[in-house]
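Would you mind keeping the following structure in view while I ask a few things?
Heads up, one of the protein chains got dropped from this complex, but the rest are sitting where they should.
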Amino acid sequence: MKLVYFAWIRERLNRSGDEVDPPAEVVTVSDLLDWLADGDESFALLLEDRKAIRAARDEELVDHDAPIAGAGTIALFPPMTGG
Amino acid sequence: MKLVYFAWIRERLNRSGDEVDPPAEVVTVSDLLDWLADGDESFALLLEDRKAIRAARDEELVDHDAPIAGAGTIALFPPMTGG
Amino acid sequence: MPRVRLQAEPFDPGAETNAFLKGREETGAFVSFVGTVRSTPDKPVTSLTLEHYPGMAEAQITRFAEEALERFKLTDIAAIHRFGTMKPGEVIVMVMALSPHRLAAFDGANFVMDWLKTDAPFWKKEAGPQGENWVEAKATDDTARDRWKS
Partner (left out) sequence: MPRVRLQAEPFDPGAETNAFLKGREETGAFVSFVGTVRSTPDKPVTSLTLEHYPGMAEAQITRFAEEALERFKLTDIAAIHRFGTMKPGEVIVMVMALSPHRLAAFDGANFVMDWLKTDAPFWKKEAGPQGENWVEAKATDDTARDRWKS
């Protein structure tokens, strides 16, 4: 599964994405965030304020309780500020 | 006192205005319409549907119960359709 | 001060847009409305003639523009209205509002258009295959205006 990061999430992680293979018990976006924080100190700091994190699954906005099974790409980013 | 007419009021009267000197008992726009209808057949026909007549006193929209004393110009016209 | 222009000559809405936007680094939101002469297969129009009350027409639009400026705290507002005879597709009216805030810019342009439709002394006469007729005022335009009365 591909992860992509934008804005200050990308900047703080100092990379624009990762290739990951989470175990079967990682079911939702929320589980994925827990799993990423467990494995990476910088993620742990970044994800302290979960409300500040938005997610898209294959380019569709999803809530944190959305399933990730079968997703090609999960994008993580702060609230959007276009227009 | 000057009267000016617009749109189909001007067309049906076949003139763009009149100079009139209504008597003292003609107090309001409504009185003025009555007085005009009394003195002129074409006005009488035109003013049958009073709701279709709008008035401006010296370039300010006014209701039919507005006084006309001291007015320089009274304009009579149908509902406006600008824009 | 709102800029209000009445003219018989056609004008270019793109050029007006760019002129209005020039040198506006301090505000971020621009809304424009453009109204054009309409002709459809159902209701073909060959030309539209706008009669107006000179002086009062400009005064009324200026009043609505000033009210919008104050009510919505706009940075600027402008309105251009044609009179005389025009063809389908030609621009009749253009209103432009500028504000630091997007909703205020939308409301400002909307407000001026709603008032202008019902309370500015213009009258439209359409010419088409069936002859000429004066356009009737629409009750929906009064309703649109009345939502700003409060």
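Chains: A, B and C, in written order; residue numbering restarts at 1 for each.
One rule holds for everything that comes next: a residue touches a chain if its C-beta (ideal position, glycine included) is under 8 Å from a C-beta of that chain, and two chains touch if they have at least 3 such contacts.
This is a predicted model, so every value here is computed, not measured.
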Using the contact definition given at the top, list the shown chains touched by the missing chain.
A, C
Touching the absent chain when the full complex is considered, from C:4, C:65 or C:113
C:113
Identify the residues of chain A touching the omitted chain, counting contacts across the whole complex.
4, 6-8, 10, 56, 59, 61, 75, 77-83
Mind listing the chain C residues that contact the chain we can't see here?
12-18, 21, 23-41, 88-89, 91, 100, 102-103, 105-106, 109-110, 113, 117, 144
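Just so it is clear, only the chains that are shown with their structure count from here on.
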Taking the mean of the C-alpha atoms as each chain's centre, how many Å separate chain B from chain C?
27
Distance between chain centroids, defined by C-alpha means - chain A, chain C (Å):
48
Contacts with two or more other chains occur in chain A at residues none
